[in-house]
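So, chain A:
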Amino acid sequence: MYGQGLVKGLSITLKHFFGRAVTEQYPEQKPVLSPRFHGMLALDAVRCNACGTCANWCPNGVIQIESVRDANKKRVLTGYALDMQYCLFCGLCVESCPQNALSWTQDFELACYHREDTLHKLYQAEVSQVEAASGSE
Partner candidate 1 sequence: MENLFVNLEASLNRFLTATLPGSLPNLAMALASVVVILLFVLTNVVWLVYMERKVAAYMQDRLGPNRVGPRGLLQTVADVLKLLGKEDIVPVAADKWVFKIAAVTVLIPTIMLFAVIPFGNNLISIDLNIGVFYFVAISSTATISFLMAGWASNNKYSLLGGMRVVAQMIAYEIPLVFSLLGVVMLAGSLKMSDIVAAQKDVWFIVLQPVAFLIYFIAGTAELNRGPFDLPEAEQELIAGPFTEYSGFRYAMFFLAEYGNMVAISALAVTLFLGGPSGPWLPSWMWFVIKVYVMIFLFMWLKWTLPRIRLDHMMQFNWKFLLPLSLANILLTGIAIKLF
Partner candidate 2 sequence: MVSPVVFWVVAVLLVAAALAMVLARNIVHSALFLIVSFIGYAVLYLFLEADFLAAVQVLVYAGAVSILLVFAVMLTRRGNMQESNLFNNYKVTGALIAAVLFLLIGNMVLNTSWAISSIAAPESTVGPLAELLLGKFVVPFEVAAILLLVAMVGAIIVARGVKDSK
């Protein structure tokens, strides 16, 4: 019959008219992200043994690791920085970390006004700590 599709279409739009909106009002209302979301990286500095695997795996050379050797010739992390302007959020660093020290966070608000601000220092040892670690050599 003529007009059947018309009625069907009109009823669909009317149903949605009274249905709930799916819009998230972003700045006030934060989105619920999946647990596997690739946001900002987080470093568990205690676990990290500064092996440098993550920096090696990174295709874009985002990760910059500074370390010193302590009395037992063991690497000690003194600085961990991410140049996020090059990061493509592939997650190879997180996958490759033998200590499971790297992880993703839900923080996606990484936009900034200056290029320098894209450098994120995840860990920076105090000067005294660095000296204590390397000085005992």
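These made the cut because all candidates are chains of the complex that A comes from, given by their letters.
Methods note: contacts are C-beta pairs under 8 Å (C-beta built on N, C-alpha and C of every residue); 3 or more make two chains touch, one makes a residue touch a chain; residues count from 1.
Please read all numbers here as calculations on a predicted model, not as lab measurements.
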* To do: Pick out the one candidate among 1 or 2 that is in contact with chain A within this complex.
  => 1
* Which chain A residues qualify as touching candidate 1 in the complex? -> 6, 9-10, 12-14, 16-23, 25
